[in-house]
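As structure tokens, the structure follows; a few thoughts come after it.
The other protein chains are all here in position, but one chain of the complex has been omitted.
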Amino acid sequence: MGTSATTIDHAAPPPAGQRSFVSRLTDGDEVAHLITLVFAAAILLITSLLVYELWINSTLSRAKFGWVFFWTRTWDPVSGDFGAAPFIYGTLVTAVVSLVIAVPLGLAAAIFLAELAPRRVSDSIAFLIDLLAAVPSVIYGLLGIFVIVPLMRTTIGPFLKTTLGFLPFFKGPNYGVGFLTAGIVLAIMIVPFIISVSREVLLTVPREQREAAMGLGATRWESTWQVVVPWARTGVMGSIFLALARALGETMAVTMVIGNDPKIAASLFAPGYTIAAVIANEFTEATGNLYLSALIELGLVLFLMTFILNGLARILIVATERGGGHGAA
Amino acid sequence: MSDIRLVWRKGLNIVMLTLTGVACFAVVAVLFMILGYLIWNGGKSLNWDFFTQLPKPVGEVGGGMANAIVGSLKLLGLAAVIGLPIGLMAGVYLAEFGGSVFSFVTRYTTDLLNGVPSIVMGIFAYTLLVLPVKHFSALAGGMALGVMVVPITVRATEEFLRAVPKSMREGAMALGASKWKTIATVILPAASGGIVTGMLLSLARVAGETAPLLFTAFSNRFWSPGLNQPIASLPVMIYTYAIAPYDDWHRQAWAAGLVLLAMVLVANLGCRLVLNRRGAYRSV
Partner (left out) sequence: MKRLSLIASLLLGLAGTAFAQGGTVLLNAAGATFPYPIYSKWFDVYHTAHPNVQINYQSIGSGGGIRQLQAGTVDFGASDGPMTDEQLAQSKVKVLHFPTVLGAVVPTYNVSGVTNDLNFTQKALAGIYLGTITKWNDPEIAKANPGVKLPGDDIVVVHRSDGSGTSYIFTDFLSKASGDWKSKVGAATSVNWPVGLGGKGNEGVTGLVKQTPGSIGYIELVYAVQNKIDYGKVQNAAGKFVKADLAGVTAAAAGVAKAIPDDFRVSITNAPGPASYPISSFTWLLIPAQIPDAAKKNVIKDFLKWMLTDGQNYNEGLFYSKLPSLVVTKEMKAIALIQ
């Protein structure tokens, strides 16, 4: 009556690699794999296209100026002589100023949030700070023009001149716009990133490290500064690099407060120019193909700068998350 | 001797810890001042005209930014249509199908794309979509923003897909579902909360971008029909009005700033609250 041994006899799928193309096409899994693969490949395609377009459209300028482009100080559309030096200088100076302000402030705040504040307070404040990171750049520019520039002119500038006026950084007339103002606006913009990432990195430091330090008689501060922070050192560095990369690429807020003058000056009160700002200002009116090509070459330079920094930042952050730092007590 | 050293160390402890508190307070205070100043200045500048009228000729008082508000929404719509599918699918690939080398390269490239300054994105969109067809267009602006949307969406999708517990996958497999069916009917829905918020966050991020629009979408004094005409947008209007000398334009710039900030913050707040409350996923 019954069969002796019920064997389930599906047509067993042939071993991989031996299926016909048609049957692979109709298999849902393979199709899904293919479709998603295509989209992932699209990202690679877009990025390569981006680099290609930057490269190709800057050919005129690269061919004409070569490496000299990087340290030529003139930017003269009339005679067709273009150089990147004032813009690289401006980009770096504003970024450095912003870091000098934002890193101590941000790191201190992150330490407070990670080590001292009760968890709920820390979480709520971190939430608020993440919101600060979402504010668009042009709004910082708006605040820059109407709040910080007048403040710089009437209060901050004169104060710095009376206290630190002997330094070459603070000599010269104070217009309100300039490197320092741009640096301050940038600092406000990057502080949230530093706090956010540093706080998370500090929170990953194992409890035992702190307890060990305290057990040896360290004060709270000593345990934080000499044990916890060094442990998270690479991650914190990563957050700084990330913030730096953001500061380098920032366009609108800077162009509204920097004074738009392609000059290299020692004084922080002087007006300057950054790569992003000059592209924003002059792109639509670059008469002549060499002019446009020079601007695109500047874009390429900016791209490379942020590319390298972002790469370093990722490596550092990942390194902390994986293995933790060294140099603990 | 050791007493003095101890006093010094204890003193330093209190000073430094207080300083960190001060720093934190300072940062939060700046945030509140920024928001407060913007709400104050923007709030008193908002009026019904702002939302319903087109800009008036130069130097005349009044008018509004109705076209810029709709323009921003339109550009966001374009960015979503262009960037979200790519981000979603690529995220699915990385989480579910990836081979090791190709995945690594894709992830690295996505990170790279994320770090590209927005003005460079503008140059890219210009060379690709403005030069060849010889006009500024909403489409070019939408494309520049769309490319910026991709990296955040990819990362959010991948993260939340990976966070779905193995048990759900294994359960589906045990019921005989093929891989793609599992993804489509079980895993994606489970991770949908996180993914959707990731998408909204990416859109909120590009809503405020100005630089890539300066020479792609350009700007428009009128309504912009279709996809091939220049289009006004809130960030570009804020920029144009802020650097001009007319007081009435400044007033409108504050109002626009408030509207833009409200859009961005509401999206961010909403997303983060949802994420915190529901956790990373929800069961089907």
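Just so it is clear, A and B label the chains in written order, and each chain counts residues from 1 on its own.
The working rule: a contact is a pair of C-beta atoms (placed from the backbone, for glycine too) under 8 Å apart; a residue touches a chain by one contact, two chains touch by 3 or more.
Keep in mind that what you see is a predicted model, and the values were worked out from it rather than measured.
Going by the contact rule already stated, which one of B:70, B:105, B:163 or B:177 would touch the omitted chain in the full complex?
B:70
Any idea which of A:66, A:118 or A:173 touches the chain not displayed?
A:173
Could you list which residues of chain A touch the chain missing from the display?
These residues touch the chain not displayed: 74-79, 149-150, 153, 173, 175-177, 259-261, 271, 273, 281-282, 284-288.
Could I get the residues of chain B that touch the absent chain, sorted low to high?
56-59, 70, 73-74, 77, 130-131, 134-136, 218-227, 229-230, 243-246
Convention: only the chains that are shown with their structure count from here on.
Find the geometric centre of each of chain A and chain B from their Cα atoms only, then give the gap between the two centres in Å, rounded to an integer.
15
Can you check the complex and tell me which residues of chain B touch chain A?
9-10, 12-13, 16-17, 19-24, 26-28, 30-31, 34, 37-38, 85-86, 88-90, 92-94, 96-98, 102, 105-106, 109-124, 126-128, 147, 150, 154, 178-181, 183, 204-205, 207-211, 214-215, 235, 238-239, 242-243, 250, 253-254, 257, 260-261, 264-265, 268-269, 272
Considering only the defined contacts, which chain A positions touch chain B in the complex?
28-29, 31-33, 35-44, 46-47, 49-50, 53-54, 57, 104-106, 108-109, 111-113, 115-117, 125, 127-132, 134-139, 141-143, 145-147, 188, 191-192, 195, 219-222, 225, 245, 248-252, 256, 276, 279-280, 283-284, 296, 299, 302-303, 306-307, 309-311, 314
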